[in-house]
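What follows is a single structure, written as structure tokens, with notes after it.
Shown here: the complex without one of its protein chains, the others still in place.
Presenting chain A:
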């Protein structure tokens, strides 16, 4: 029985006795526990509903997001599918990297899926977003196809940046990447929020950064200006416990990232619960778009892989820790269990979704492995958007110059 389930039971009237009974029962019966009876009772058969009192912690806020969350069948299946696409896509990237089809840096999002899926579910279609380099999940949620992502990773011209950017530099409308320099994306995101406000739009910019980036000076510079100018910016720390190989305890004198600014309110969110993430994002979005200025969110999440493909991820944490999170806090399996318990969908339906996802990934892999790269002459294009007259670019020697037409 996972800790979440135990929590649910304990919070019911005479919960402790129930829990004791349950534990005795568990020793006898090992099939799907009745732990989710609270979920089933609350859900009416057309919705999944439950309470998440421990999903939020507040800083400088009287009231927080609603602790009662729900979704209907359609949403449930959609969120599951999207999280599963990201999980399988990252697994594919892992394999292709090991086969040397992907080069350079590759930072995988596996384990953190509930954050991007939950947040996007609360975003308006004209909201903007910017993140750092662990960006594949976000790139997918902001509208780029799996093919566009995997083919970009393998450097093909069908990649979303024609292979020019690679893992860390993928873009889409309202999505400003994919940024390689730790922390740089935070003031950039505040700048995008500035543009929204300047144009009188009722949109936010979500600027994401990790627990490692949270100590960057420019983050605090961005907090200051965002608060001074009341920018509609949601600063989101995706705290997965480690900045590369350094745990939060070893990097941050104050590891409560949602409290790091004494003049901007903050919310800590259980980042493994997709509906809690969605609810908290709705709250933050309402806050920012009602002229109250910026907000900070800290998503408590976890990454299964190492920092990047060159890091096995076991020199600074135990394999047991990783396995434990997979077993007890995985965002995808725990959500699936809740949806099944609420009778919104069956095991069979989920298996079908898994098969659909498998096909999407296989098709994308096909493109990623077999499509061509850009022609070598293209290395000279897209330097400027407004080209001066007779503009030519020098190649690697005095005999190589390219006249530029685009």
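The rule is short, and it goes like this: a residue touches a chain if its C-beta (ideal position, glycine included) is under 8 Å from a C-beta of that chain, and two chains touch if they have at least 3 such contacts; residues count from 1.
FYI, contacts and distances are computed from a predicted model.
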Expected UniProt protein name for the omitted chain (select from "Calcium and integrin-binding protein 1-like", "EF-hand domain-containing protein", "Pyruvate dehydrogenase E1 component subunit beta" or "50S ribosomal protein L19-1, chloroplastic") would be "Pyruvate dehydrogenase E1 component subunit beta"
Cross-chain touch to the chain not pictured, restricted to A:56, A:97, A:133 or A:176, is A:176
Cross-chain touch to the chain not pictured, restricted to A:161, A:234, A:284 or A:309, is A:161
Of A:52, A:110 or A:128, the residue touching the omitted chain is A:128
Which of A:61, A:101 or A:225 touches the missing chain? It is A:225
On chain A, the omitted chain is touched by residues 128, 130, 161-162, 164-165, 169, 171-172, 176-177, 179-181, 184, 186-196, 198-199, 205, 217-218, 221-222, 224-225, 228-229, 382-386, 388-391, 393, 398
